[in-house]
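After the structure tokens below, expect a handful of questions from me.
The full complex has more chains than appear here; those shown keep their coordinates.
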Amino acid sequence: MALATRRYSDPVHGIITLDRGDPADGLLMALIDAPEMQRLRRIRQLGLACVAFQGAEHSRFAHSLGVMHTMTLALNALRRSGVALAPETCLQARAAALLHDLGHGPFSHVMEKVLHQRHEDWTARLLGAPETTVHAILVAYDPELPRRLAALMAGEFQPRFVAQLVSSQLDCDRFDYLLRDSLMTGVSYGRYDLPWILNALAVDAASGRLIARARGVLAVEEYLFARYHMFRRVYFHHALRAAENMLVAMFRRAVTLAAEGALAFRLPESAMDKLLTTRPLTPLEYLSLDDADVLFYIKQWQREPDPTLSDLARRFLERRLFKSLEVSDLSPDQIADLRARISGALVARGFDPESYLLEDSAGDVPYFGPYAPDALDRHIIVEEGRTHPRLREISEVSAAVAGLRPYRLHRLCFPEAARDVAYEAVRRLAPAELGR
Amino acid sequence: MALATRRYSDPVHGIITLDRGDPADGLLMALIDAPEMQRLRRIRQLGLACVAFQGAEHSRFAHSLGVMHTMTLALNALRRSGVALAPETCLQARAAALLHDLGHGPFSHVMEKVLHQRHEDWTARLLGAPETTVHAILVAYDPELPRRLAALMAGEFQPRFVAQLVSSQLDCDRFDYLLRDSLMTGVSYGRYDLPWILNALAVDAASGRLIARARGVLAVEEYLFARYHMFRRVYFHHALRAAENMLVAMFRRAVTLAAEGALAFRLPESAMDKLLTTRPLTPLEYLSLDDADVLFYIKQWQREPDPTLSDLARRFLERRLFKSLEVSDLSPDQIADLRARISGALVARGFDPESYLLEDSAGDVPYFGPYAPDALDRHIIVEEGRTHPRLREISEVSAAVAGLRPYRLHRLCFPEAARDVAYEAVRRLAPAELGR
């Protein structure tokens, strides 16, 4: 008497339906139920963004379901527009969409800096690891499936438009995360007209690439600006970046202390302990980690004998975040001077600059246009003109998109105690001296 | 036992509240109840847009309330940000916002072409016309008020930021119409984050001009793109423009017939009759006109003896609209050639090209930047930088806004009967010949 139909009620997409009677849906249901996917319920999609946007508490699990769902919508739209789609291709596209975040660990963007590992590599590794349930489910369905999905996520896949829907500048991952992050942060910038984009998707017969019909160009423009705005306003928010840098500093300090045998709270043989002693993790150890481990350790660190680690942990948990000073406009000399003054103030107040003066550099390429390599089918191709439609790269058609240039924000982060010194130093820079 | 508080329930803004106990609100309530404002209930905000977007049936009355409301919100936001605002200034700003569309006639953008009159001039004239109720209400409150409001709408007003909120590239008119038209057309492009813009508004003490704080720049960008997208997708929609051109052709034909004494349906001494015989209208005559008159006449014209007028009227009412062929990319010679071929086809089928081959030219300046004169405080000024904020014109700060260039769409409109000839002619232009 198992329920034939499963319905997920989603804040972004409404009802997401899967039907046990359909083989593809059945496989997706099994994958969703696998422990490796369920673990994503315990990993926040936006890591520390909730320190700046209290509503940004959603998990990678909810996002993964959303990506699977937008992939289903995109494939249906392509089919309606006349594209022939083999059932197996659809299944692979939807499974890849569902599993694309499998390799994310807790606070990924932070931990990757500490561990020098990429979540994409972990995803590929986990798909192929015999000890995972996901792998077992996939090979039971088709022994080639793990390899196919890895190829799909890596952009090495035919037909090309399917790989592009999985990962490109116009992919289902972004379709979902912009809408979801926008809703959860209360930042309306991230909204765009998904149904209208879907209705404009097509496939160029000659190249097998995804294109947008002329009627969709404005919607794609809106979507690119939505992404740009979300990066500027949310993902690069100064408080979020300060918290991330504090987390990096804490981990680096803990790793140092562990190496020196000076870390009090240890659970030997645990995955976290391996991580803090920079030993490699097995797939199952990696999968055992989630946000709760990191948070639990930070809570324990409040009582560490090392004053730096315990102080950082308490600041972090009580959200007494470092201040951020944007220095993007300053010259290297000016920055060096600033850094020296702040360091001095910190030392004078008993803070070790190595852990208390953090440099943040956040950059994005809002759109990889003609000035960027296109190894991965990165360009968005659109039709121009109704009477003689031609295919164009979108920044050739849209001056606004052409105006979306790469940028980088530089910031110095430090505790409140150094604030007055820092701000006074900046104030003293005559505007004429400003770098730009 | 009059109700102390009046609540308008609005699809865009929720509840709009006015309180009889407040003198300013009391004046606004009286103005809303004046017959000249009530007439705007019978004039559609977007004229013929409903032929392309069936939901775009909202009136100028609903929009006018919305502009008044967004002005109230903007003034409250400025007050919270520390701007001193005299009660009389607020009242004038809100009254100007409410009354700014007073001079609109039915299907304004069309009729202005036929009549060579501007609705802005009619608004100014009506404010000063003693025979209107609005004028009487205003002078009873303050004899200077009509003159003040006219100055405010004309941009000649101190403080400047108030005039800018009434009419500029960042004004309450646009605040409302983008949200309203977007909702009603189902086109999500027009949405933007109004609360966030309002929260970023401020006044530059030196110049008295409206500015946006640095935190609002992205929201203003989004708003400018919303406006750009609405023009491209909605206001310049080919079906809407075809219908407008058909209406112009019908009126021109009726005026010609009336001049020749060949128009059968006449109601002598009516405002419509004066209009069709190009006699000037008094304010009360002008105010007597609304969408119902125009529609009623078109319905009568279905039975006119003149075959052109009756045919156009039937096509219009049954929504058998002319086809639109965009020729923006073609050279003048190519267009002349096309026009000749279509004319030939029309004549061969018994259609008079004067009424059946219509040229449409629709252009917009998405943002009046440095390349445009700034007589009316047109530029949007924003703060840049947090440590040393400076005032900048927004296109200096935003490459995307700088990319928003003026454009113009050229189209030929003609009946279905000439379609094959026209499309075949265009197809035969080799792509190499295309103008751009």
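Residue numbering begins at 1 within each chain, and the chains themselves are lettered A and B in the order written.
As a working rule, a contact is a pair of C-beta atoms (placed from the backbone, for glycine too) under 8 Å apart; a residue touches a chain by one contact, two chains touch by 3 or more.
Computed from a prediction, not measured in an experiment: that's the story for all the values here.
S.K.: Looking at 2 placed copies, how big is the full complex in copies?
M.R.: Oligomeric count for the entire complex in this file: 4 copies.
Operating definition for what follows: only the chains that are shown with their structure count from here on.
S.K.: Cα centroid separation between subunit A and subunit B, in whole Å?
M.R.: Taking the average C-alpha coordinate of subunit A and of subunit B, the gap between them is 42 Å.
S.K.: Over in the complex, which subunit A residues touch subunit B? Could you list them?
M.R.: Residues 187-189, 191-193, 196, 218-219, 221-222, 225, 228-229, 232-233, 325-326, 329, 385-388, 390, 398-405, 423, 426-427, 429, 431, 434 of subunit A touch subunit B in their complex.
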